[in-house]
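Now for subunit A:
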Amino acid sequence: MQELIQAVQNSQTFLSGLSEAALAIIFFVLFGLVFATVAAVCALVFVYLERKISAHMQDRLGPMEVNTGIPLLKNIGHGWAQTLADAFKLLLKEDIVPNAADRRLHLIAPFILFCAVIAAFSVMPFGEKLVVSDMNIGVFFVLAITSFSVIGVILAGWASNNKWSLLGGMRSAAQIVSYEIPSGLVVLVIVMQVGSLRFNDIVMAQAGGILHWHIFQFFPLNLIAFIISFLATLAEANRAPFDLPEAESELTAGFATEYSGFKWAIFYLSEYANMFLIGIFLSALFLGGWTSPFGSLFGGFFDKPGWQPVWIILKAVAIIFLQMWLRWTLPRLRVDQLMYTSWKVLTPFAFVTIFGVGLWMLF
Partner candidate 1 sequence: MIVDYVIWIVLLPLISFAIQIFFGKRLPRQGDWLPTSVMFIDLLLSLIVAGKVFSAYDPEFRITRSFEWVVLGTTTIKFGILIDNLTAVMLFIVTLVSSLVHLFSIGYMHGDPRYSRYFAYLSLFSFSMLGLISVDNFLGIYMFWELVGVSSYLLIGFWFEKHSASNAAKKAFLVNRVGDVGMFIGILLIFAITHTFNFSEVFGKIAAGELSGALLTTAGILIFCGAVGKSAQFPLHVWLPDAMEGPTPVSALIHAATMVAAGVYLVGRTFVLYSEHALLVIAGIGTITAFIAATIAVVQMDIKKVLAYSTISQLGYMIAALGVGGYNAGLFHLMTHAFFKALLFLGAGSVIHAMHHEQDMRQMGGLRHKLPVTFATFLIATMAISGVPGLAGFFSKDAILAASLEKAMETGMLYHYTIFAILIFTAGLTAFYMFRALFLTFYGTPRNKEKFDHAHESPGTMTIPLVALAVFTVIGGYGKWFEELVRKPNLQMFAESGAVQDATHAATEAAAHGAHTIAMVLSIAFAFGGIAVAMLYYYWNKYSAEAVSKKFAGIYNFLWNKWYFDELYQATAVRGTLLLSKAMGWFDLNVIDGLVNNTARLTTLISFGSGTTDNRIVDGLVNWVARIIGWFGATLREIQTGRVQAYILMALGAFILLYVIQLAMV
Partner candidate 2 sequence: MSYFDLTFYVFAIGAVVSAGMMVFSRNLIYCAVGLLFALASIAGIYVLLGADFLAATQLLVYVGGILALLLFGIMLSVKFTGVELRTGTLQMLPGLIIVAGLFLLLLRMIYRAEWAVQTPGDMLPTTTTIGKRIMTDLLIPFEIASILLLIALIGAAYMARRERS
């Protein structure tokens, strides 16, 4: 960020006159917008993917109708523009706010959630250089920022001023908080092996082909760690088997019940962004991030910087597919089962893996 500002100030464009601070503001805004749009676009894509995959899983076609007449895109078919249409719909839909609700909170809640998720992307490693801010505490930062989402969920639940949404919010908050612990612990395992919190260090540690990926190191332990991490992050995103708060008959959409229109879209968007975040996060930690699986096989061709973002995104999509897969196959967990898995299953196993890897590394 600092170099960019220096570079701009040095380039005699009309911008160099501005003070460093002004430039900093401009860049902040610029990056924010970029990520917002990227996230939005990815979310749309994933929504579409989800609907198609879930449909095909359930042996149905999914959205086919909504295509566009635009010359190039016309013949793609398969309702690719469905999510666009949804988006338009949501944007145009009337934004209802329950009268006794707290208007301002009602407005802020979704954005807190959305920001929490988007902020996490600033640290994600899309390539060796393709990192917005290459923080030394990258992984820890992600954990910290994701905890923001808890506040967002609680405020959302509260702001809609209806007991069930509040309960739903409370439940999902409790769920997020309790699954934070196993995901945090598991991250420790990887950090222990790498010895640094910087994403790039972690990814580079896995360079050299598929066998160097963390998932395969310390054979069973890291794999367990990956599974725990995958489940925990899934629960934090309130998805699939763990999306109990929305599923209850009375809770309907959980904390988002009272939301409609654009704010609901934000929720929806942040959920999918969260899925994408998890994808990249896990791939970076366990699946070797932007390193090519082939390592030096094809003469290191695939290891070129150009390919790095492709690999990471591919791995992320694979994880997302896995999540969607789980969503449409496994039944929901009851609340006590939910809490049980978190405290009585994931956390102990996380401790086991930590100790195992710890001991293993000593010898």
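Keep this in mind: a residue touches a chain if its C-beta (ideal position, glycine included) is under 8 Å from a C-beta of that chain, and two chains touch if they have at least 3 such contacts; residues count from 1.
Behind the choice of candidates: all candidates are chains of the complex that A comes from, given by their letters.
It should be emphasised that the depicted structure is a prediction, and the values quoted were computed from it without experimental measurement.
This complex places one of the candidates 1 or 2 in contact with subunit A: number 2. Subunit A contributes residues 2, 5, 19-25, 102, 105, 108, 135-137, 140-141, 143-145, 147-148, 150-151, 154-155, 157-158, 163, 166, 170, 173, 177, 180, 197 to its touches with candidate 2 in the complex.
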